[in-house]
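Everything below concerns the one structure shown next.
Here the complex is missing one protein chain, while the rest keep their positions.
And now, chain A:
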Amino acid sequence: MTSENAMLEEFAQREYEHGFVTEIESDAIEPGLSEDVVRLISSKKNEPEWLLEWRLKAYRHWLTMEEPEWHNVKYPKIDHQASVYYSAPKKKPKLNSLDEVDPILLETYEKLGIPLHEQKVLANVAVDAVFDSVSIATTYRETLEKHGVIFLPFSEAVQEYPELVKKYLGSVIPTSDNYYAALNSAVFSDGSFCFIPKGVRCPMELSTYFRINAENTGQFERTLIVAEEGAYVSYLEGCTAPKRDEHQLHAAVVELVALDDAEIKYSTVQNWYPGDSEGKGGIYNFVTKRGACRGENSKISWTQVETGSAITWKYPSVILQGDNSVGEFYSVAVTANHQQADTGTKMIHIGKNTKSTIISKGISAGVGQNSYRGEVKMMKGATNGRNFSQCDSLLIGDRCGAHTFPYIEVRNTTAKVEHEASTSKVGEDQIYYLRQRGLSTEDAVNMIVNGFCKEVYDVLPMEFALEARKLLNVSLEGSVG
C-alpha cells in the first residue's frame, strides 16, 4: 500500500514544459511604484487625460488599502516596490503583417503552440498575444471587421475607440473594488478589448494568450468584453510563463458586459509556471474577473481549467441584473506539489427569474491545498431566482488538502439555492482495477482524474477541451515506469 502511495506522490511531481526564457531586448522601466510610474506608463501609451486620471484615482485609492488576508493561502508579503511595472519588447511590432513581428517572438509563440501564422489558424481562432506587457499581434482582424467585431489590444482600443472604452471600463469592477483590482487599474499595461455589436454572432472564437517573459515583472493586463443586444461571443484565454526562482505577480482584471439577449462564453486554460517541487518560484495569480448580465435574457458563462500558478486567487463572478439572465461557472482547479488555490465564484442574483449554475472540481496532489470559495446571493428582487452548486474534491495521495467555503445569502423567499459537495480519493482499488485491465498506473490515474472533470470538459470548446485534458495529464505526470 505504501508503494502505491509513493507512486501517487511521484505522480504529483510535475514537469512544466513552457519554462523557457526568450532572449529579447526589452524596454523596461525601473522597478518600483509611485505616481510618477503611473504617469510614465500612461504617457508611454500616449493615453488620453481621462485615462491617466482614472489610473491615478485607482492608485491613490490603492495606497489606502490593505493586502487581503482572508483567503486560505499562505505566502510572504509581496514587496510591490521590487517589481517592474512596464516591460515591452524593444522592436515595436507592426500589427498589419505578422512578417514584421520579431522572429524570436514568433518562435516563442510557436514553442507554445499558438497558431499565430494565419495559414495555420485552421481552428478558426482569432488570436491576440500579450507578451510581458504589450500586445504583439492580433490575427484575423480583417474578417472580424467585416462583421463589425472589434478585437484589439487594449492600448489600441484606447486610441481608436476611446468612447467605447470610457463607457465600459471599470463599469463592472470599479477601481476601488479590491486591492489587486485597484493595483491593476493603476498600472495595467495592455490586454484585449472586444466589442460585439448588436445582433452579431462572432464568426469565430476569439483568443488571447498571455506570456510573462521578463524577470521581476508583474503582468497586469486588462480585458474588457462587451456584447451588445443579441450578440454572442466565445472567448478563450491561455497563459504561460518561464521557470524562474522568484515569484512573479500576475494581477489581471477581466470585465464582461452582456446586454439584452447577449451571451458571452469565457474559457480559460491557465498554465502559469507553478513553481518547482520544493515550492520555489511560480506565479502569484491574483485575478479579478466579473461579468455583468446587464440585459434581460443575457447569459455569461465562465469555464476555467486552472493547472498552473504557485498561488491562484480568483473568483470569476456574475452579476445577474437583467431579468431571466443566466450565470454559469465551471471550474477545474489542480494543485500539485506546493501549489495553493483559493478559487470559486460569486453569483449575485438581482433580477427576476435569474438562474445560476456552479460546478467546481478541485484536484489536490502532493502537498497542494485547494479551496473552493463561493458566494450565492439572492437579493430582494430576485423573485424565483435559482442556483445550483456542486463542489467536488478529489485527493491524490494523503498529504494534500481540500476545503470548501460556501456563503449563501437569500433575501427573497421565492428563491431557491441548492448546494452539493463531495470529497473523494483516487482509490487504490480503482487503480488496481484499471491496471488489471491493462492500463499503466499513469494512464489509470489520468483516466480517473479526467473522468472526475468530465462535466467541466463537456462545456469547454472542443479544441480547448483537448488541450485541457493534455495539460492535466502533464500536470500529474510522474516518473512512474
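One rule holds in what follows: contacts are C-beta pairs under 8 Å (C-beta built on N, C-alpha and C of every residue); 3 or more make two chains touch, one makes a residue touch a chain; residues count from 1.
Operating definition for what follows: contacts and distances are computed from a predicted model.
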Per UniProt record, name of the chain withheld from view ["Phosphonate C-P lyase system protein PhnH", "Putative ATP-dependent transporter SufC", "Sarcosine oxidase subunit delta" or "3-oxoacyl-[acyl-carrier-protein] synthase 2"]: "Putative ATP-dependent transporter SufC"
Sole contact to the chain not displayed, among A:V334, A:I448 or A:L472: A:I448
Omitted-chain contact residue, chosen from A:N72, A:Q159, A:T383 or A:Q430: A:Q430
Residues in chain A touching the chain absent from view: 1, 3-4, 427, 429-430, 432-441, 443, 447-448, 450-455
